[in-house]
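Note that one protein chain is taken out, while the other chains of the complex remain in position.
The block that comes next holds chain A.
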Amino acid sequence: MSMREVKVCLLGEAGVGKSSIAHRFVMDSFNEKQESTIGAAFMSKTVKYNTQTVKFQMWDTAGQEKYKGLAPMYYRGASAAIVVYDITSFNTYNVVKDWVRDVRDTCDTEDFILIIVGNKVDVEEKRNVPRETAEKYCVSMGAHLFECSALSGKNVFEIFEKIAENLPSENPMLHHKRDTINIRPPIKEKKKECCKTQ
């Protein structure tokens, strides 16, 4: 059975529940008094899906404005981004569009998985962002939409399942290339590699 590592980055406005989603997924717990994230938190979790094991390496970024400059560093190497908004606040939904634009500018590959998540469906009565609006936008951007609740745990695991499902099948060409690299390099290059890794 193969083990795949997936880098995921959680983005979105401050206070929408990025850390809560991450904690729900990694520890299956919810903290009422979740503090605002400082910088970024790195977490990982290994999950089995069908025949493959997927190791999620997650960057839970801080939503506060002062950390915005650092965000590209986290989503640059990622294969999936989860942009979160709060369904009770239309403003946080508008910010999603900025995030999506930034992410698309940097990671414009076909394989890149973009997921937009409306959090806090447990307070459905205070909803300000209609599902249809978000859905329309997602279709236009080629993104997947989820509405979840980190508090109740509803739909949280499904987000990550979706990422696992949509992972590009491992490219046989890539394997081939790797093999040739191993065979090809003269001694000199090997040495260089050694130095790099040290």
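Definition applied: a residue touches a chain if its C-beta (ideal position, glycine included) is under 8 Å from a C-beta of that chain, and two chains touch if they have at least 3 such contacts; residues count from 1.
Keep in mind that, in the parts below, contacts and distances are computed from a predicted model.
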item: Omitted chain, identified by the protein name its UniProt record gives, among "Trafficking protein particle complex subunit", "Vacuolar fusion protein MON1 homolog", "MICOS complex subunit MIC10" or "Phosphatidylinositol N-acetylglucosaminyltransferase subunit Q"; value: "Vacuolar fusion protein MON1 homolog"
item: Per the touch definition above, residue among A:Asp60, A:Asp86 or A:Glu147 touching the missing chain; value: A:Asp60
item: Chain not shown, touching residues in chain A; value: 19, 23, 26-27, 34-43, 60, 64-67, 70, 73, 198
